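Structure in structure tokens, see below.
Some chains omitted; the rest stay in position.
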């Protein structure tokens, strides 16, 4: 369906085009300054590291929900090959084909476009099969390290996981911040936990994928107000699906990526992190989350790590 | 050629099999403890971040030197596709095929085997085309964050880059440590700069690849003595090629990966880091370098970041 007035109204409120100059390609990542990173490093107390990426493997998350995305197909091109003669060193080498958004990933800003445009008003046609995204491709992100905050929406509600129909709204985010005694600061990377990942970890990729709880149409304003640099969740579609407004698919994608220039992460495994934060009674940490720098790509795998 | 006595003598000296138990799969990464990471976080002073990965793109480093490795081949499977009807949100999605060791990467321990074995005495036959590496695949690495130290061998010698025939030896490493006023500590990740990357950055992948300066057969003992957790360089082959002993290819690979269980990184871009360290007069930093967790893979891309 065409985008309704409500969408456009929110878009006007959260729009960041021009905020960091007409040439800007990285949007809210501009909020991650050196001082933000210094402060993030200062949050480290125990040195405990929690990896947030799922394994990248053939038996992954894909069910056909996202047409054409494939789980990593790993194959060998050298197998204990004594390339330099018998009795010498033998080599193993491998190759892989994968959908760039198949596993734990960041969407690059041009992952979606609407009304002919991507972030900062650039034409949607600047994405081509030839070169991928000419602007704001995932390779423009560079190093991504900041303070991470776990907004454990499920934990705050005292449930292991939100119901599939649960649209995570501003009140949920406020409650999760209070639950974690988090004071949001500009440049934070918000990790929103719904608990939906439990299905994937239990091997039920169908239940994991759809329907799914997720961010509501009303959360972009919240992230905008708090000047969050990036947002990641533990779900496949990021936002709630089926959507809140019948026929209006992916409005949060459009608001975040196109209007705000805010990086989105999906399929992040936040289960161990939730336990660790609960144990340490602390929901802020140093987060390292640099995407693989595929030039022109509209998304990329990432192996994020929380350091507590 | 078959491995000579000199190789086996060094192997005996640096061997770590059983050091962390018969079931261990991660070798020297065991040295990266929580306290090492706490100390690493404490090195952050400015919050400046330096990305160390090269762009992942079709026009990459491969010249055919490593048979079958291919640079990332990026293609689109959705291009501004209005999947949900005209006027709605349009989607971009992409797919890639790449050699796992094509760009900036970590070798997993089973990347090489010798005399029928890989790290910790496991049979080389536990690597299969079917499942990749059953033990010590790159997916077993988990989170990799530690203190990084830049051993700027070229900088210490006052040259922009080492000559291709230069075998970096223990004396070079000592000089580089002194140059950077580095006191090595167990669990450090050593980044050895030769300056060879300049060829790649200038677009000359032939000159970059071969011949190449690199680590000498005599450096594994040095890393072993210092209990370094991992080593990365700014070259294609990691160690010097052609090799120091005629016909003995990849002995350092075999000593590090098989005998010591020490992770190796290649094609790391250390140029900006060298400048930053020189400017800040400090050659130690927080290093985040978690490989993409491809299950069973014998290597994986990584997007390392130094935080100064």
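As written, the chains take the letters A and B, and residue 1 is the first residue of each chain.
Quick note on the criterion: a residue touches a chain if its C-beta (ideal position, glycine included) is under 8 Å from a C-beta of that chain, and two chains touch if they have at least 3 such contacts.
All figures in this text were calculated on a predicted structure; none of them were measured in a lab.
> To what total copy number does the complex in this file extend, with 2 chains depicted?
Every protein chain is the same sequence, and the full complex holds 4 of them.
Keep this in mind: only the chains that are shown with their structure count from here on.
> Distance from the CA centroid of chain A to that of chain B, rounded to the nearest Å?
Going by mean C-alpha positions, chain A sits 26 Å from chain B.
> How about chain A: which of its residues touch chain B in the complex?
For chain A paired with chain B, touching residues are 1-3, 33-42, 44-51, 53-57, 66-70, 72, 74-80, 83-101, 110-115, 124-125, 127-129, 132-133, 139, 142-145, 247-251, 253-254, 286, 288, 290-299, 301-305, 307.
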